[in-house]
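Every protein chain of the complex appears in place save one, which is left out.
Let's look at subunit A:
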Amino acid sequence: MAERSSHSVYDIFKSMEFGPSAPSAALTAASWLELHSGSLGLFIDGKFVLPDNRQTVMVSDPKGEDLCRIVCADDEDIFSCSSSAAAGFQVWKELSDNRRAKVLLRFASSLQRYSQCVCEVCDLCQTPGSAPALIRLAQYYAGWAQLRHTLLPGWSPRGVVAVMSDDILFYSLWLKVLPALAVGNSVIVVPGVKLAPPTLLLAQLLKEAGLPAGVLNVVTGNNSVRVKVAQNHQINHITYSGSKQDGELLVKQIAGHGIPVSLSLSVCSVCPFIIFETADVDSAVDGLMDAAFKNYSEWRWLVCVQESVYDAVVEKLKFRMVGMKCVSVSDECERGRVDAAVRDAEQQGAMLIQSCSPPSSGCVYPPTVVCNTAPSSSLVVSPPLGPVVPLLSFRSAAEAVALGNCRPHGRAASIWTEDLTLALETAKSLCVGSVCVNTPSVTDPSLPQSGRRESGTCTDGGGEGLYQFLRASVAPSRSEPVSLDYTGFGTAASRFLVPEGSDPSSVSRSCSHLVRGKVCKADSGYSREVRAPGGTVVAHCPDGGRKDVRNAVEAALKVQPGWMKKSPATRALALYSLADSLEKRKQDMATSIHKQTGLSIEEAAQEVELSISRLSDWAARCDKQNRHAPLLPHTGSALSAPEAVGVVGVVLPDTKPLLSMVSVLGATVSMGNAIIMVPSERFPLPALDFIPILQASDVPAGVVSVISGGRDQLTQALANHNEIQAIWYWGSAEGRQFLQHCSPLKRLWLLCEEEVDEDGWKFWSKPSFSMQEEMWRECVVWKSVWIPTA
């Protein structure tokens, strides 16, 4: 006879309950933790280090019991870690592509071997971690490691890369670590507390797979460790995945250190989930429940349902949600926030669909759908992380797109319709990094995931995900932050003096700048002197400021969407016409450069020639952008295509005033962006003299604005306009520090003046192919669309 428990067969026969799921014993995970006596150290120089007298943090398991301790690294640990990483980089980058690929492949197979243990450790630490996904990730980037020099010549690894994350995204963390390793960087991982144990386990597996000591180090601790690592001198690049608040704070804290930072801020991103009347509504409801009511999910969904099927969706949800069990949330405090937000929505008249009433305590919450939510409700604006979904209705596809785009986030969207044309049109109009058609989401390393707006500044995954960890031009050297008055930066009133003792025989001319496609004076009415190298005043140029930037952005926003939608061929023709127009007036331009910079007339003419050819380069590239269809392990079709960033603000360098300007102008405009340029403060004349040439070309008015004035004043104005998505800056170290501090969520490309890299490529006059490619990549964001089929 089999043993009997309290449930009689007859009781179960009547109730038809599923019964308790067998609790996983987590034996392998327990024995791994036991091996470390429940105290995990740091992983430095290829081994576990357990320094004495350090603060520790306890990681708890889902039942709230103590699981293991992790060490909070102090300065000494970070120092030894960074020097180990620097040494590791030298070893790792010298290895052949094949050797690096082999290590990653061996890592994939050891992940396979220990997948049970990896899953168990992830479960115990309450972080979703799927072993098959990690294995596929490792295999995918092993492939890139193998092909690194074949497919990406001319790019160098950045050096020591610090990969940081918060508590939730284990897969996202490795979506950065593995590509960074694949192209030859060494990596310091700073995981969130809950991610520390599985990260340490994977570090050990990588070591066993033959990764040289120091190439991967893991430093654990609380948030302050992140900043300490970031400020370390050996670090060349930082990338962070996690929440917006922490990412923003991190960039602010390291402003002025001269380290580029890329952010993937998908935690708490609100993603539109759009159900059209042409959808398979049952499948859409299933997909929603699958996506929204997972344990510890990191995304939030905003469900938009077409009015004609709204009632059907609500009824089906009610029917399907009966008896659903509560879902785990990260902690008690999060549960409180979820509950408060739901109560708040209820107060505003929303109707709840809830599988059971919320328990008064514990880290669980029942799946909840909030119907008729107000778009201003806190559930939509700043949603807590929990199994709660707001439901809105819309009338037309255009309204669905408007609802979907009316959010600060831009990570992903899911659209449900059997109408392919509608699906593709909607996908094109949504301002998000990835769109899944008839499926809630997809994780595959070959699909690039990028964030728009507040969801990040970089692309992870796919071949595009590698460029975060590569550079073509020379990286700006590290600097020390200076004490900077961030509120006062660039606000000094312009000094306007009545000229004294100027020579009345040579009356200086007065220039205008270009805003809203019109030649005009500065909004303030002020102007400033422009001097020739000799010191004589040669002209007066407008002294632009905030208002000019505002006007330029306003015009840019109006024309940019239309410009982006123009066919690439049309954009190419416009740029060719600009090159032509420059050709016709090359004499004038050469004179202008000569007068302004003091260069000989021959050299100036040469710069003009180069500029013409540069514009033609970008014109030619317009209709040859590489869009491609990634290969997927599943059936279905995927598209991945670059799109314009939007409005780009550029602060131009003093060197090569004309060439630098047409280079960035060509790059940005060719990809469909609008651009607001601030010409060199010292040498603004060539840029201002270029304005009539621009107006004579076919580039639509408003796409390009040129605002002259004080560099700091205009930098400040660009930084403080939230519609400007990206800023490229060639200027002072203070300016770079200011930009990182004041607009941490913009796509910042901060460079030094003239750069000559090791191979003698010059950034402006003789750029290598990869340098041009780098600039092109700064002009675009990637959108991938996935349409699974049977």
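Assume contacts are C-beta pairs under 8 Å (C-beta built on N, C-alpha and C of every residue); 3 or more make two chains touch, one makes a residue touch a chain; residues count from 1.
Keep in mind that, in the parts below, contacts and distances are computed from a predicted model.
One chain of the complex is hidden; its UniProt record names it "Deoxyribose-phosphate aldolase", one of "Deoxyribose-phosphate aldolase", "S5 DRBM domain-containing protein", "Alpha-1,3-glucosyltransferase" or "BING4 C-terminal domain-containing protein". Summary of contacts with the chain left out: across A:60, A:116, A:283 or A:591, the touching residue is A:283. Checked against the full complex, the candidates A:323, A:349, A:488 or A:535 give a single residue touching the omitted chain, namely A:323. Mapped onto subunit A, contacts with the missing chain fall at residues 1-2, 4-5, 7-13, 15-22, 278-284, 286-287, 290, 312, 315-316, 319, 322-323, 416, 418, 438-439, 635-636, 788-790.
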